[in-house]
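Below is one structure. I have some questions about it.
With one protein chain held back, the other chains of the complex are shown just where they sit.
Let's look at chain A:
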């Protein structure tokens, strides 16, 4: 019967094209706005670490002194990062910070470009499952014995080496030659959870250099450089030993036992540092947060987004109320025909189903059109308001979600009109036809 009802629904839509178009427009506008806000919300709140989310932890330490910052800082200092690397507990671990380089090649025709870079350990690539197109990460040994090696992204490889295998070639960073050891495949987690401090929706860096090179090459941190105390920072060594060179620190812990052991190790570390005169706060502590918790702590999804989704849902309801009125008018006009159908054997359930299928079809059309509205509005937002691309890309799930929401919403709006038409007394209309 479903296909019969679908055929009747299509005929009905064709019979009243203007009224049907009005209903499709009403629901499509509501769906368009809802999907636009929902898409932004979903893209902002997506957990890019997927299955590994519960195994990756960001480390925070309450290192500041008494009467200074009143909350746990989101990052740890370079000196803590350097020390935490010695922990034997995590499966993988890496400190890191963002910097940048002027990029040059052997080709004199190549115009130097300024690119963001990440200073990190080899474990970064394993921790965050970074895929490689050519080569791989530098050797573990480089993490302790500095070497001028670099991993670049596929995009930079295309830009500089026309996409050829560039492993073994030389890339000049701030005029220093680095040997390329690996080229990552396109990899751009969104939100950029491993460093939400420098734009949670910015693109991943295109250059990765060893953390062990930092003291030698004096890489400047392109992130937070605030300190909770006054201290001399005339030299780079002083800066590294200060409370102002902030790093991110991630560890991989595979099971609850490892988590417990690492928390214990961190507590001991704090006690040791206290003996050295650091971590002055009596309740100085360490905290670790997995990816989902980390995104929440950092309020990667602003509260405004949730309010916006709620408001757009309210707007959808207003559209549905309009649709309900139009459906009621359309269905009741058909009462004489329904009277005949009831007289010749259609039950109330069958008449109700027939009309709900029609409402569902209108909802589906509205959903498809709403998807186009959403795509258009996201493109406009991207073009005129400089929102990050990651937020204004229509997610694949929306292609299913938009028609589904539209159909469900339309069905809800159609219940009353369909019930009214199926419960009218058929005999009233039979004589009057």
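Everything that follows uses one rule, which is that contacts are C-beta pairs under 8 Å (C-beta built on N, C-alpha and C of every residue); 3 or more make two chains touch, one makes a residue touch a chain; residues count from 1.
Convention: contacts and distances are computed from a predicted model.
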Listed names "Dihydroorotate dehydrogenase B (NAD(+)), electron transfer subunit", "Malonate decarboxylase gamma subunit", "ABC transporter ATP-binding protein" or "RNA polymerase sigma-70 factor, ECF subfamily", matching UniProt entry of the absent chain: "ABC transporter ATP-binding protein"
Among A:139, A:218 or A:337, the residue in touch with the chain that has been omitted: A:337
Touching the absent chain when the full complex is considered, from A:11, A:140 or A:306: A:11
Omitted-chain contact residue, chosen from A:113, A:408 or A:430: A:430
Contacts of chain A with the absent chain, listed as residue ranges: 1, 4, 11, 15, 336-337, 339-350, 425-427, 430-431, 433
